[in-house]
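Below, a portion of the complex is reproduced, with chain positions unchanged.
Letters A and B mark the chains as written, and numbering starts fresh at 1 in each.
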Amino acid sequence: MFIRNCWYAAALSRELTATQPLARTVICEPLVLFRKRDGSPVALEDRCCHRHTPLSIGRCEGDSIRCMYHGLRFDAAGRCVEIPGQLSIADSMRVRAYPVHETAGWLWVWMGDAQRADTRILPIPPWFDCEDWDMRYGMIELKAGYTLINDNLCDFSHTAFVHEKTFAGGERTFAETLPQITSLERGIRVERWITDRRTIEEWLPEDAAPQPSAPPRLDQWIAYDYLVPGVMIMRVEMHAAGTGQRQALRAPSQEPLHANLGIHAVTPVTSDTSRYYYSLGPRSCETRATPGLASEMFAAAVNGFEEDRRTVEAQQENLRRWPLADMQAIRHDRGVLLMSSVMQRLQNEEGDSC
Amino acid sequence: MFIRNCWYAAALSRELTATQPLARTVICEPLVLFRKRDGSPVALEDRCCHRHTPLSIGRCEGDSIRCMYHGLRFDAAGRCVEIPGQLSIADSMRVRAYPVHETAGWLWVWMGDAQRADTRILPIPPWFDCEDWDMRYGMIELKAGYTLINDNLCDFSHTAFVHEKTFAGGERTFAETLPQITSLERGIRVERWITDRRTIEEWLPEDAAPQPSAPPRLDQWIAYDYLVPGVMIMRVEMHAAGTGQRQALRAPSQEPLHANLGIHAVTPVTSDTSRYYYSLGPRSCETRATPGLASEMFAAAVNGFEEDRRTVEAQQENLRRWPLADMQAIRHDRGVLLMSSVMQRLQNEEGDSC
C-alpha cells in the first residue's frame, strides 16, 4: 500500500527542538524524533518495548530518550541501555531505529530496509542552495489519502477551477491546453508556458494585488518534477511577453525577470490522512529588492492550499461513500496516470520484502 | 433495507436557493440538488464521474452544474456536456439523475426506478391547499434510524409520557385507551376522540398557556394517515364538549371550533441517522383572527419534537448496545406492527429490482 524504500518528509527542521521529543506518524508507523546533544536527529519507533508507552511522552537525556512510565532508556540506535531496578538487559530489549536525514530545512526518514537507505535519492535537487532562495516553510494536515494529493499536484488543470481567484487569477489556459509531460525514472516532469499573463501579482489574491491602469503582460514558464513518494520541485519564471512564443515548448534559455521555487512533500499518515509540508519563495536577490515579496507569496499560497484541502477532503469523503465506483479518465489525467504507474512499479519491486 | 420506489422528502423548498447547490443524503445516497434558470429543481448523484469530487461544492451554471475540481459540467439529466481541454465526451461520462418533484413547500425525490416515478403516490393529500392553512416549516437531524421515528409516530400512547408536560398536558388518556386503527394500501389510519380536554392551549407549554379560573373543556378529534415511506398527515380538531360522545368512534360531521394540520416526513439518511421535516399550522381563517397562533403552535411543537429526539436517540444508542435482544410487544404496538408490515410488503415486492 505504501512504498517503503524511499525518503518521507517527517517534519520541518524547525519543528524538532533540542530538548523535546516529537511524535509523527509516517505510513501508519508512529515515530518519535529527537535530537542528540550534537543536534543530529534520531527517529525511533514510538513505543517502549516494555509496556508500549509512547517514547514521545518521555524525556530526552543526552543522546538517549527515557520512557517516563517505568524509566527504561533507549539510545539512538534503539537499544535499551537502562532498566531501573535491574542490572542485566536482554538483547531483545530494543525498538526499531529509522535512518533519518536532515537537509534544506527538512527531516526525512527512510521507512524501508535500513541497509538500502540512499541519500542519493533524496528528492531535494543537488542544485538547491538555500542561500539563493528566500524560502518560507509551512505544513497542513489533511483528511485525505496521499494519492489524492499526488493526483492533485500531477495535474494543474485544476488550477483554473479550484484556484480560480487565487493562483489562476481567472486564467482558463491551465485547463484549456495541456502541458508537456515527460517520464522520469522516479517520477514525471511537467512543463508549460502560459503566455501573456498578468504580472507576478497573479500570486496575490485579486483584491490584494495592485491594479495598474495598464498592467504589463508577461509570459510564465511553469516547470516541475514530481518525484516518489510525493515530492514536487517546482520552478516558476516570468519572462517578457513573446518569450514563450519564441521558445515554443522548450525551457527558457535566458535569465528570467522573476523566478520562484517551491518544494512540497506529501507524507501519508494513515491510508486516508496526510501531512503536506511545503517551502516556497522567490530568489534571494529579488526579495532584497522587494522586501515584502516572500511573505506575500507565502500568504497567497496558504490561501490556495486551503482551497486544495477543501477539495481533496470532500473527494476523500466521497471515496468512502462510493468505494466501488469507477473513476472515468479524461485527457488531463495523463500526468496522474504516469505518476501512478511509477508508484505502482516501485511497490511491485518491493513486493513483501519489507 | 430501504424502499426505493417511493418519494422521500429531500429538502424544504426554501432550503434550495436559485444559485447554490445543496447536498443531501437520502437512503445512504448523497444527492446534489440545484435549480435550473426557470426555478425547477434537479437532483443528481453528488459525485463527479471523473475523480468523485462532490458536485455540491461545484457551481450552478445556467441549467447545468460544474464540478469545481477539473471543470466538468453536467446537465439536468446528468450528462457531462463539457470537459475542459477535450473536444469529445464519451457517452459513459454521466451521473445518475433522480426524479424530483416540488409541492406544498417540499422537495421530493424518487430513489428507485425512474420509469416508475409516479406523482400520484406523493403522500401530500389532493385536498391540501396551502391557502387554507397557515403552515410553518422546520427540520431536525436525528441520530436515530428512520424505523424508530416511524414507530414513534405510529403510536401516540407515548404522548402521555414523552410529552407529559407539552402535547399531552398531563392527559393520560393517550396511553390508557386505544385509538381506532385501519389498514390502508400504503399505510395506516389512526383516529380517536379525546373527550373533555382543555382548550387548544394544550399545544402550549404549561406556563405559557393562560390559566382561566374555569377553563372550558372541549372534545378533541385526532386523525392521521401514516404513509410510506414515513409521512404523517395529521388533522386535529376541537369541538364542543359532548361531541365526541355523540359521534362514538366516527369522524366529526360538523365544522370544528378549531383545526390544525401537520405534514411530517421522516427521511433516512443512513441506517441510523435521519432527517425529520415538518410543517404545521392552524387554518388560515383562525390565524387571521388570532395573529400569534401559528407561531405559538410552532414553538410548542419544536419543544415537543426535542423530547422525541432525546427519546429515540437514546433508544438508538441502546439498540447498538443490545443488537440481539428481542423487543417484547404490548397492545399499543398495533399501529407500529401494521405499518411495519406495509413497509415489509413493499420491500419484498421490490426485491433486488433496484
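Descriptive notes on the structure:
The rule we apply is simple: a residue touches a chain if its C-beta (ideal position, glycine included) is under 8 Å from a C-beta of that chain, and two chains touch if they have at least 3 such contacts.
For clarity, every value in this text was computed on a predicted model and none was experimentally measured.
Here 2 identical chains are displayed in place, and the whole complex they belong to in this file is assembled from 3 copies in total.
In this text, only the chains that are shown with their structure count from here on.
With centres taken as mean Cα positions, subunit B sits 49 Å from subunit A.
Chain contact summary for the complex, subunit B toward subunit A: residues 28, 30, 46-47, 49-54, 57, 66-72, 83-86, 90, 92-93.
Here subunit A touches subunit B in the complex through residues 151, 155, 157-158, 160-162, 164, 172, 175-178, 310-311, 314-315, 317-319, 321-322, 325, 327-332, going by the rule given at the top.
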